[in-house]
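What follows is a structure written as structure tokens; I'll ask about it next.
Note that one protein chain of the assembly has been removed; the remaining protein chains are unaltered in position.
Naming follows writing order (A, B and C), and every chain is counted from residue 1.
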Amino acid sequence: MYEVCKIINIIDETPTVKTFVLDKSFKFKPGQFAMIWLPEVNEKPFSFASENSFTIAKVGPFTDKMHKLKIGDKIAVRGPYGSYFKQYGEKILAVAGGVGAVPIVTAVEAFNAEITTILGARNKDELLFIDRFKKHSKLLICTDDGSLGFKGYTTDLMEKVLKEESFDSIIACGPEVMLKKVVKIAYEHNIPVQVSMERYMKCGIGVCGHCCLDNGLCVCKDGPVFTGEQLRKIIIYK
Amino acid sequence: MYEVCKIINIIDETPTVKTFVLDKSFKFKPGQFAMIWLPEVNEKPFSFASENSFTIAKVGPFTDKMHKLKIGDKIAVRGPYGSYFKQYGEKILAVAGGVGAVPIVTAVEAFNAEITTILGARNKDELLFIDRFKKHSKLLICTDDGSLGFKGYTTDLMEKVLKEESFDSIIACGPEVMLKKVVKIAYEHNIPVQVSMERYMKCGIGVCGHCCLDNGLCVCKDGPVFTGEQLRKIIIYK
Amino acid sequence: MEIKLCGIKFKNPIFLASGIMGDNAGALKRIAINGAGAVTTKSIGLKPNMGHKNPVIVELDEGFLNAVGLANPGVDNYIEELKKIRGFLDKIGVRIIASIYGKDEEEFKEVAKKIEPYVDMIELNISCPHAKGYGLEIGQDVDLSYNVCKSVKSAVNIPVFAKISPMVNIREIAEALCNVVDGFTAINTVKGMVIDINMKKPILSNKFGGLSGKYIKPIGVRVVYELYEYKKPIIGVGGIFNGRDALEYFMAGASAVQIGSAVYFRGYDVFNKIYKEIKEFLDKEGLELKDIIGIAHE
Partner (left out) sequence: MEIKLCGIKFKNPIFLASGIMGDNAGALKRIAINGAGAVTTKSIGLKPNMGHKNPVIVELDEGFLNAVGLANPGVDNYIEELKKIRGFLDKIGVRIIASIYGKDEEEFKEVAKKIEPYVDMIELNISCPHAKGYGLEIGQDVDLSYNVCKSVKSAVNIPVFAKISPMVNIREIAEALCNVVDGFTAINTVKGMVIDINMKKPILSNKFGGLSGKYIKPIGVRVVYELYEYKKPIIGVGGIFNGRDALEYFMAGASAVQIGSAVYFRGYDVFNKIYKEIKEFLDKEGLELKDIIGIAHE
């Protein structure tokens, strides 16, 4: 069930984010995740950053342990699991906040479309995958502190962009407050939207019901990528 | 696992033998058997007499119960199991003693060959499937008491026939003493032979080892049809 | 296929088992609209319980090994979940069974009394094999099990079922409990372990877990058959994937069945599917459900 993988490279992306490159590849679709198990520590879901890497922010005890791993150490991976970003239309707006950039960059790379990416972070040091985004999309940067690009939230920049330009669809990943706002803005502009949600997961396969939303959809199995249609009722009219 | 079958016809073949015709058909090969289960009674192996019938002699408590069944009653059948008669050559001698006629008649019907059948029984009332044998082979009858045909054992008639005629191969089924003799005679005449053996079976699928011969072959799984080669060592030189 | 258990009507005898999709209102509702006759909650205790760390579940070919460790938000929070859906479930005729646990008879009783107004039946978890001080550790002690059942039974007015582990002496526990509970649910999962040979470690953080799914069906059918002689209604559970599996349980003596692992293996609409499969068999044989309950004993 688990694929035991050796870490063959570790890249410091930002002061709090590392990418772990593995000796094994997975056939994932953009937005899908895997469960990473560290024996005697815990097991957590992470989006694929590429077919053989995970990009992980240090946010708690498990990711602390991850960040202490060295090249040659082994981790156990099960997956890919969950739904994924589908390409709707030819002209797409991608909105990525913080480590939400991980599933978004894989979609931007996988899509065959004209893409504009809004990439946001607290400050310029925390911006992820600038090169990868630039290579496959028109990149608009924003930071909360204005240390690079637009000063403000991704959703502020998003509203600005949507005033000037129209898109066939939107994809987004980031903090839940951001996602709610993205869904709302997309709805107001009548643009189809897909967002990737995050929840504490236990089983990861839609059995325990722990990550179920109020509408009964499981983030692990029906998600993590949901359409605006699936979420609008519980996000906006809640 | 079991196919539950309804008895749709019962044919009195001889004073001690009945054929039970079922509402379901099985894809069997000549010589293969099935386990017939009568709940709260027992379960025993029987050769297929056709794709939807079993021909059963009354020889003990289980077959007594079988003989008391009526049209409309149900039996449970699992199978087909075991090895089967293969056609070696164009000219074949079939030797059938008593209810040993059951697997032999199915082989005689299945083969595309010139067949001579030696059919033996205690007396003329106990001879089985005379019409079926006649239709597909040259039929030679023998009875222990001489009430029909040659007076004597099948093996006596067999030796007589082999003096006059040659065959590509031999198939046989009947009491174990008869089979041993058939294998010996075939060996002396240097003719390939296949015989169908009988043993008390428990599992019927080669697991318990109960019906294993001294050479480790299971009658239920490696048999019931063995070649002379497989048996010669344990039958003749025992 | 409407049935009555202890005077309560169920629109059909195919229920959701405890521990699957029972964590919150949204999950239960989803199962309810997929055809279950009743939904059983996750086992609920007095206080919020984080349960074990991940991994809490191992996917097997035809079942699971799990050690969630009775994770739940506590009875007070869970009641808020039940309030969200109670009205809707009533409207579509889906019953709610509360699975509850506690460390002793007092705790069981307190949870039972709190949750009683929001549910139709109570199922006592004295059989979970992966929680220290709870579940099977109570079920293995016949006297303690008796006290728990008696105490809950005296405190509530709705039917109380005891969920039985296959790892105890069935005769002993059934004799002790049959005069105090309204019925039995059987079986809970079987204690097991899966080791990842590459990591060379047990996968579950708790090391041991409960085996469910196809693996345990013959064990469950056997326990139901054994329990049937105590003449109490039985809810059969353990490896029921299809109509044939359910029919085995009915013939062994179950009046209703619960579906767990199969929700994963056949999808959330497994309840409708199994309903149809049972009905087809009964129609073909010209029988009604009540005709076959316990028929394998005749």
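Of note:
As a working rule, a residue touches a chain if its C-beta (ideal position, glycine included) is under 8 Å from a C-beta of that chain, and two chains touch if they have at least 3 such contacts.
In this text the structure is predicted, and so the values were computed from the model without any measurement.
Hidden chain, full complex: it touches shown chains B, C. Residue C:Val221 is the one among C:Ile57, C:Leu70, C:Val221 or C:Val263 that touches the chain missing from this view.
Contacts to the hidden chain, counted on chain C, fall at residues 60, 65, 140, 166-167, 169, 190-195, 197, 200-202, 207-208, 211, 214-216, 218-219, 221-222, 225, 244, 247-248, 251-252, 281, 292, 295-296, 298. If you put the missing chain back, the residues of chain B touching it would be 1-2, 4, 35, 37, 39-44, 74, 76, 78, 201-210, 212-218.
The rule is short, and it goes like this: only the chains that are shown with their structure count from here on.
One finds 37 Å separating the Cα centroids of chain A and chain C. Remark: chain B and chain C have CA centroids separated by 52 Å (rounded to whole angstrom). Chain A and chain B, compared by their mean Cα positions, are separated by 70 Å.
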